[in-house]
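Note that one protein chain of the assembly has been removed; the remaining protein chains are unaltered in position.
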Amino acid sequence: MSNLITIENIVYLASFGLILIGLFIVFSDKNLVKLVIGLDIAETGVNILLVSTGYIQGKTAPIFSRTGLKASQMVDPVPQALVLTAIVIGFGVTALALALVVRLYQKTGTLDVSEIRGLKW
Amino acid sequence: MRRFFSLILIIGFGFYLVTVIGRIPFAATGEAKGSVGVQIVNDTVNDTGAANAVTSVVVLYRGFDTLGEVTVLFLAALGMSLLLKGTEEVKARVFDESFILKTGSYLLFPFIVLFGLYIIVHGHLTPGGGFPGGVVIATAFFIIVMTSEMVRLRENLVSILESLAGLTFIALGIAGLLGTKNSFLANFMGKGVFNTILSAGIIPFIYAAIGIKVGSELTGAVGSMFLSPFGKQEEAGE
Amino acid sequence: MINYFFLLLVIVMLGSAIAIIFIRNLLAAVIVVTVVSLVASILFIFIASPDVAITEATIGAALTTVIFVLALSRTKKKT
Partner (left out) sequence: MVNPILLIIIPLATAFFIPLLAIVWKNGSRYLALLAALANVLIGIKLLPYVLEKPIHVTIAGFKAPIGIDLLAGPLGIVFSLIISITGFLVLIYSIGYIRDESINKYYTLFLLLLTGSTGMVLTNDIFNLFVFFEILCISSYILVAYNRDEHGLEAAIKYLVLGSVGSLLFLIAIAIIYLKLGTLNMADISDKFDALGGSYRMMVVVLILSGLGVEAAIFPLNSWLPDAHSSAPSSISALLSGFVIEVALIVVMKLVYSVFHAMQVLNALAVVGVITLLVGEFAAFRQENIKRVLAYSSIGQVGLILLALSINSKAGISAAVLQIINHTASKSILFLVSGYFILKTGSYRYSDYSGIAKRMPVSSLLFVLAALSLIGVPPFLGFFSKLQIVMAAAARGSTFYVSLVSLVLLGTIVEGAYFLRIAQVLYFGRQQDTDSGWLETGNAAGIDMESVGNAPVSAVIPVLLLGIVVVFGFLFLTNLNGVTGSIAGEITRALSLASLF
């Protein structure tokens, strides 16, 4: 049992769980705000997956400020840089989606997907 | 019904994901495949002079991505101000601000900005940098806007800062193109003394530009979500 | 041992994510999303990425919540 509980498996659990739950909310929920929440959660899941691609067990963050650290003791910095980009892009998309939702709400007075004619997909 | 189908779809997709990716043992890969990350972490101190390898990747190795990323934020802020412009009549504040709240926020403001700047200029030495620093600076503005009726964000001012920071980023990039390395965003300055603030060539400068840009973009984006963010300026502006 | 703590965090995170499916109150749902983001940022520290953790905490947890709450306050029924 305890050999199943490795950092690797836990990270997979977290990222797949979040991706799937997020997508489920996107596909199933009728509320527009919750739809955006679903996207946000799925994005967090993908970010965890991306960061984990660079993780090497037992190694530290790739920062040389502390003296005596060698490059061989560090994790891969590239995925972390990618995730920084992905987080910011995700925020941009979320904010824009909310702006659209707010504006649509002011036009139609509803947040329910099924009440908005053009959104029945 | 809709939930049921979504559930089936998601379970199918999840099964596919888990059976394929779940078999990759990741925690010890890295070296074995000779990834670019390993090369970067080995060379970064020599190449860039930045202590924080993530920063050197964000600003130099993959600086072009970062340029695209601030562009995405720029777009989001622009889109939000376009979409939300003139949606609602100027409304009163959500709550009545008290004297203590107002004074407190004024007192806090410079410190929060200072903290944000600290995070930005130490981006190449410690974790942090342009993005979190920009958020912190934006937060300082929100506190003022939320608590004090007298201060209004000027949309013009925010967008001027944003443009100037973006153009600085591009100008630094083009300077690299004109320099000896003849490559966009190349580091044309000296590396300086390792692990000090003015080390790592153009990295602190680019990160400062990113910080200002992110800060002003977030101020603009979140600001346009406020009930009356830009006051009467909005009607006159554009 | 640290792995069990780690597992607990992830269970909390996934539990809150699942809870969102059932929460009708949007404000509550937004607060729960913040829990997800905060736990994610703790996770990032565990897998040796402090930069990502800071960014996730400031942008993912703080700012996203702010913007969701503001959006909700703009979509309230006018009384």
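Side notes on the structure shown:
When the chains are written out, they are named A, B and C in that same order, and each has its own residue count from 1.
We take it that contacts are C-beta pairs under 8 Å (C-beta built on N, C-alpha and C of every residue); 3 or more make two chains touch, one makes a residue touch a chain.
Computed from a prediction, not measured in an experiment: that's the story for all the values here.
For the chain excluded from display, the touched partners among the shown chains of the whole complex are A, B. Of B:105, B:187 or B:219, it is B:187 that touches the chain left out of the display. Of the listed positions A:14, A:49 or A:74, the one in contact with the omitted chain in the full complex is A:49. One chain of the complex is left out; on subunit B, the residues touching it are 16-17, 19-21, 24, 26, 29-30, 33-40, 43, 47, 60-65, 67-69, 71-72, 74-76, 78-79, 81-83, 85, 156, 159-160, 162-164, 166-167, 170, 173-174, 176-177, 181, 183-187, 238. Interface residues of subunit A facing the missing partner chain: 19, 23, 26, 32, 35, 39, 42-43, 46, 49-50, 53-54, 78-79, 82, 85-86, 89, 92-93, 96-97, 100-101, 103-104, 107-108, 116-119, 121.
Going forward, only the chains that are shown with their structure count from here on.
Comparing chain pairs A-B and A-C by the number of C-beta pairs in contact, the larger count belongs to A-B.
The geometric centre of subunit A is 17 Å away from that of subunit B, both derived from CA atoms. One inter-chain figure worth recording: subunit A and subunit C are separated by 10 Å, centre to centre, where each centre is the mean of the chain's CA atoms. Residues of subunit C in contact with at least two other chains: 49-51, 55, 59, 63, 67, 71, 74.
In subunit B, the residues that touch at least two other chains are 52, 54, 87-88, 127, 131, 221-222, 225. Here subunit C touches subunit A in the complex through residues 3-4, 6-7, 10, 13-14, 17-18, 20-21, 26, 29-30, 33, 36-37, 40, 43-44, 46-52, 55-56, 59-60, 63-64, 67-68, 71-72, 74-75, going by the rule given at the top.
Contacts from subunit B toward subunit A in the complex involve residues 2-3, 5-7, 9-10, 13-14, 17-18, 21-22, 25-31, 35-38, 40-42, 44-45, 51-54, 56-58, 61-62, 65-66, 68-70, 72-73, 75-77, 79-80, 83-84, 87-88, 125-127, 131, 194-195, 214, 221-222, 224-225. Interface of subunit C with subunit B (complex): residues 49-51, 53-55, 57-59, 62-63, 66-67, 70-71, 73-74.
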